[in-house]
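Every protein chain but one is kept in place in this view of the complex.
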Amino acid sequence: MHQLNPVMRACIEECLRCYSTCLSTAMAHCLEIGGKHTERKHFTLMMACTEICRTSAHFMLLGSEHHKHVCRECAEICGQCAKDCERLGDMQECVDACRQCAESCARMAA
Amino acid sequence: MHQLNPVMRACIEECLRCYSTCLSTAMAHCLEIGGKHTERKHFTLMMACTEICRTSAHFMLLGSEHHKHVCRECAEICGQCAKDCERLGDMQECVDACRQCAESCARMAA
Amino acid sequence: MHQLNPVMRACIEECLRCYSTCLSTAMAHCLEIGGKHTERKHFTLMMACTEICRTSAHFMLLGSEHHKHVCRECAEICGQCAKDCERLGDMQECVDACRQCAESCARMAA
Partner (left out) sequence: MHQLNPVMRACIEECLRCYSTCLSTAMAHCLEIGGKHTERKHFTLMMACTEICRTSAHFMLLGSEHHKHVCRECAEICGQCAKDCERLGDMQECVDACRQCAESCARMAA
């Protein structure tokens, strides 16, 4: 990744990892199990987390100064998604990815 | 568009129109003309505007409550993009699309 | 939309309409009703249709010659999505949007 400082590069990688984990978990785990996992509130949060992580990475790759605000929103949504996945109880990979991405994005937003 | 209220539906349409206008103008007009149009600051703003409009529409279509924060950032970036396109002087379609989208997103964010 | 011929412009609009309809219907209708609507095969097809429509529009807006191949795949997926939505029986808006988009993309791919 061209000319990016190591802290931003690490944040892009966390965002893309969280994007990948949330999307694949929603599709392969939540849809398979159903019940609470496909309740509208939880599934919408999974999809919102997927999209904001994808977009945060994009803003950092663009080199846009606005990445700070997008990263702040990403940290917020990832934090909520981590809590909701923890509540459901069988989604530890997603909890971990969301927490690490939230921390990394919070640092970028500071 | 399923079950969406008319105000949100109109905002989604403004976002997708601004996305389409910014992206096609950047690729067919800015790259063709060059000079100030491909200076990094201007072109990055065009690409950031393209991406945030695409994402704002996505959040409203998801039905995520977080659309408010994304729309607020969209209004901010579209406002800046409108000003920068006006400065260059031959991008009126883009100025208009950005302004209308900024107004519509500002209402959604309120 | 800058310098785009009317046929391509119409196809972009069909793609963005189908994207909007599929995504909002999946989130507000399928997740609400559940049962067959959140079976993995149907929901995955809805999400695949959403993504390929978004991407087809993007390729045409970029002015990439590769839009033909992306539009061909879009026509294929939209056609399948229309059939699957018709099978479920209460998704006429989605059936119509998918069919119109499939026809428009098939013409672009020819």
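Each chain gets a letter, A, B and C, in the order it is written, and its residues are counted from 1.
Everything below uses one rule, namely that contacts are C-beta pairs under 8 Å (C-beta built on N, C-alpha and C of every residue); 3 or more make two chains touch, one makes a residue touch a chain.
In this text the structure is predicted, and so the values were computed from the model without any measurement.
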{"item": "Which displayed chains the unshown chain touches", "value": "A, B, C"}
{"item": "Residue in contact with the excluded chain [from A:Leu62, A:Leu88 or A:Ala106]", "value": "A:Leu62"}
{"item": "For chain B, residues in touch with the removed chain", "value": "27, 31-32, 34, 38-40, 43-44, 47"}
{"item": "Where the missing chain touches chain A, by residue", "value": "1-4, 12, 16, 20-21, 23-25, 27-29, 54, 57-58, 61-63, 93"}
{"item": "Interface with the undisplayed chain - residues on chain C", "value": "40, 44-45, 47-48, 51-52, 55, 58-59, 62-64, 66, 69-70, 73, 76-77"}
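Quick note on the criterion: only the chains that are shown with their structure count from here on.
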{"item": "Superposing rotation of chain A relative to chain B, computed on C-alpha atoms, to nearest 5°", "value": "180"}
{"item": "Inter-centroid spacing, chain C versus chain B (mean Cα positions, whole Å)", "value": "22"}
{"item": "Of all residues in chain B, the ones touching two or more other chains", "value": "58, 62-63"}
